Every structure is written in C-alpha cells, then in structure tokens.
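Okay, here's the structure, questions in a sec.
A single protein chain has been removed from this complex, and every other one stays in its place.
Right after this comes subunit A.
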Amino acid sequence: MSHISSKPHPEQDSDLVDLNPDELPSSPVSSQPAPKQLYPKNSFSIPLVSLALRPSTLTALLRSGFSSTGDIMSSCWPEIASANEDGNDGGVGFAHDENDGGGIANTRINNEGYERLAKDLGCSLLQAADYALEIDDVLVSFGLPKVSAPAGQNGIAESGSTDEPQTDSDDSVTALNRSIIPATAATILRSTPNVRNLLSGNIHNQTANTRHIVSFSQSIDSLLGGGFALSELTEIVGLPGVGKTQLAMQLCVDSRLPANYGGVEGCSVVIDAEGSWSGAAGGDRLWSMAIAMVDHVKTSAERKIRLKKESMHANINDGGRHVQFPSWLTPESVLEGIHIFRVHDETSQTCTIYNLPKFLFDLERKGTPAKILVIDSMAFHYRVASSTPSSGTVNGKIKSNSLSTTHNLTRMAAFLTELASEFDLAVVAMNHLTTRIEKDDTNNQGRLKLVPALGESWAHSITSRLMIDHHCHFEATSSIAPCIGEMRTCTLVKSPHKPTGTALFTITDKGIRGVPSHALQSQAAKRPKLS
C-alpha cells in the first residue's frame, strides 16, 4: 500500500474565507456533503466520514455530533478559533511533538483539549486522546495538519509510521515517499538524456543513461523502439515452449552490458514462479548465455581496437578508453547479478513482490542497482487460484472468487508500475494463453479462442504487450533449415510508443539472436502466411 500524497502542501492563504468543505479539492473520497459552516481563517476542515477511521471511532464521534475535524478542533481548542482572527498561524503553545516518546505522559499541554473532548463525547480521557491521535495519524498520512497541532507544525507529507515514538525503521522503507510536482511536457522531454543527445546531434555518445535493455535481436529492439524500456511494465505472452523464458533470460544477461556497449550495467531480479530458472536446466542456459554475451563483448572490443589502430587516428588513447574491455565482466559476475526468488504459491508471490522495495533499496545502496525485474510467470499461481471450483452450484458462482483475484491483480499491477518508475527498472511479466469459448452468433457451439490469461483489467495496466509464437512455415530441407526450425515471431500488440508490428528472431545455443539475412530473403520469396 503506498502513501501517495495526492495534493500539494496546504496553502495558508489568508484570502481563503468561508471555506466550504465540499469545494476542497484535496479531501479524499468524500461521500456525503458536510453541512456548511463558517470556519475560522487559516484552517481546513475535513468531513470525518471521508477519513480512513475505524468504524467504532467514527460511530462514536458521529453520535456525539462531530461531523468534521473542524468540529473537534473548535470543541477542544476554542482558543484557536478565536485566535485566528488576527490572522495568526494557530497552534501557538500547542506544539505537540509526537516524537518526544510521549503519549499521555507528555501532553500536559493538551490535556485540557482532550478533557473537553472527553466531556463532549462522554468517554474517558484515554479514549478521547486515542481518537484524536488516530485522526491525526490519518491526516498526517495525507499531508494535512493535525487536529492537535493545527497549522504550521507539520506541513510536509510524511508517512504515518514515522510518527510513532519508537520508530521501526524497517517499516518506513516500504512506504514509497514522494510528492508530486507538476511539470510541463517540455521540461520532461528536455531532461531525457537520449533526446538531449539527439537534439544536440550527439547520437553516438551513449554515456550512462541508456533507457532500454537490448535483446540481441535487432528486429525485436527496433520493434520496441530500442529495446525493453526502463520504467515500464511490459508483458510477454505466448504458448508454452515458444521461448518466453528464453527471452527473459537473454534480457537478464543483457542488463549487465557495460554502458559503452549500449547496456544499463544493472542487476536483475527474477520472481520464479514456475521453476524454470531454479532447476539444473535453467542454470545451464543462463550460463551458456552469459558466456556468449561476454564473448560477444570481447570480440567487439577487440574489433574496435583493431579498427582504431588501422585508422591511425591521432588520439588513440581517447579511442582506447571507449573500447576498453571491462574486466569485471565475467560469466560468473553476470550470474551473480541475477537474483532469483523461487516462489511456490500465490501467497509467497504476493508477499515477495510487495517486499521488493526493501531489497531494491539495498541493491542500490550497495552500488549494484537492479535494472530489470522479471516475473516468470505472473499467471501460474493466479490460474491455480482462479480455477478453484466452488463446491456450490454449477451456475457460475466462481464470480466472487475471480472478483477478488481481479482486485488483487489490479493492485499488484499498480504496485509494479510504481516500482518501475520509482526504481527506474524495466518490469517484464510473463503471461499464459488460455482458451476461451467465444459465442458465435450463428451457431450455439462457441469457437475456442486462445486469449491471454489474467483478464481485462490486467491488460489495461500493462504498458506494452508482446505475443510470441512459432513461425508458421513448412519444414524446408535446404541448408537453411536448421535455423528456420527455431524461428519465432514476436508481435507487438499494444504499445504507447510504437506502431504494432511483427519481428522475427531465432533461438540459438547462444541465446536470442536475429534471423540471418539469407533466411529472411528466402522467406520473403516464399511469402509465409502470418496472421
């Protein structure tokens, strides 16, 4: 659960009089309009029903006639209401510092206020203080001033957990802290390094800020506009055995590419739900891909050095710096940078994903930030859950089960998107294809159709979707047959940046590679029938 402060620092504008709580743009989920009241200047009042309070608290307060935070304030601290006439920032002398390690012990100042509240509510002093503090917590988490210390004491949006006397430092890490600053499209575009390079004509200068992870198949990369984009949630869907895991493994290995070679120099985090990465076969595959990648970088480095020497350029030292082969790039280090979480059921998967921010923070602190998060696969455990048969009637009672699954998926998708932008990594999720019976208008018997699993709502939450399939063709007996046998098509069906299209690639023992050009030519001659 994230604390998103959905509005800026509350304005202490002396022009705001006659504040009608209905018109406050900042109040969260306002369900019923509160009665219009003339509130003192320099204060906000939120209807209590729109705060996330415990039902017992809410009923107790409502029953005693309090319907908004302004009511509480004016009942506890009527001095503030009158003091605000001079345009003073209220709260003088009521500085209630929660971090003092106090609760009741330190609030002799506030006792009066709580006593009045207790009298109005008809409950004990402790209970009243409890209610007030609860309201404070909720208000603070939305960046609003507290009822017990209004205005000026605590305007900055903070997560609620930092308020408690004994702060559990680990808790605060999981709440992603941010404030939204509005920006124009021009400023955002100006700050993107790639565009900056393009604008200044400096395309070849790729220093640290590559925004894509390449896949070693040029057709896929150009389909996606450079590769798998950082800060985005991409989905890969396809039939089993078509190469989804292979593509993800290639991406993890490629995320380690040095910046000089078009890479992002980052680690990878893998949520392995199906076991393909943790078994002996997965380890072998990663190893051979890592070796192939390191070899590729080595040969290209050597070739660059040779070219530089041959061209007899003056500043050969400058060339050497760019083509220097990084010594830290070994297959072992590549494999060490791939962190695999093997999750065996839905609970582990959910908990591990929600617990990732802490892990990612640690990686950043150690200087090896993660640049790609792979979830292989998103669908496996959810299909276990959603295909649960209800023991009740046959009549589609699965509905209530799938509603909560959909809700969870939407929340998780939102969380993943947040992770992607917060930690600047590419999130790649694998999905399955499932059969759905399409009702045909003409006949009753529905056609079977293969559609991506996980539902519509998930499909909206992802940024881009790639569908992978075997290349439809007949077995050729010519010499190019060995490579055609492993050709795949990769279709971009959903993307905000690029038009839809199809790319061809092959899977070799080195990993994902492009299709050799002679094979492409012969294929073009035969005009294969693609969907």
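As a convention for this text, a residue touches a chain if its C-beta (ideal position, glycine included) is under 8 Å from a C-beta of that chain, and two chains touch if they have at least 3 such contacts; residues count from 1.
In this section, contacts and distances are computed from a predicted model.
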Considering the UniProt annotation of the chain absent from this complex, which name among "Pyruvate dehydrogenase E1 component subunit beta", "dolichyl-diphosphooligosaccharide--protein glycotransferase", "low-specificity L-threonine aldolase" or "RecA family profile 1 domain-containing protein" applies?
"RecA family profile 1 domain-containing protein"
Options A:Glu232, A:Asp254 or A:Glu274, residue touching the unrepresented chain:
A:Glu274
Among A:Leu251, A:Val343, A:Leu454 or A:Leu492, which residue is in touch with the absent chain?
A:Val343
Check the options A:Val49, A:Cys123, A:Ala259 or A:Ile291 and report the residue that touches the missing chain.
A:Ile291
Which of A:Ser222, A:Thr435, A:Ser457 or A:Thr500 touches the missing chain? It is A:Thr435
When the complex is taken as a whole, what residues of subunit A touch the one chain not shown?
1, 52-57, 103-105, 126, 129-130, 133-134, 137-138, 141, 160-161, 163-166, 168, 170-171, 174-175, 239-242, 245-246, 269, 274-288, 291, 331-332, 335-348, 350-352, 354-355, 358-359, 377, 379-380, 383-385, 387-392, 394, 397-398, 400-401, 403-405, 407-408, 432-435, 447-450, 469-470, 472, 485-486, 507, 509, 529, 531
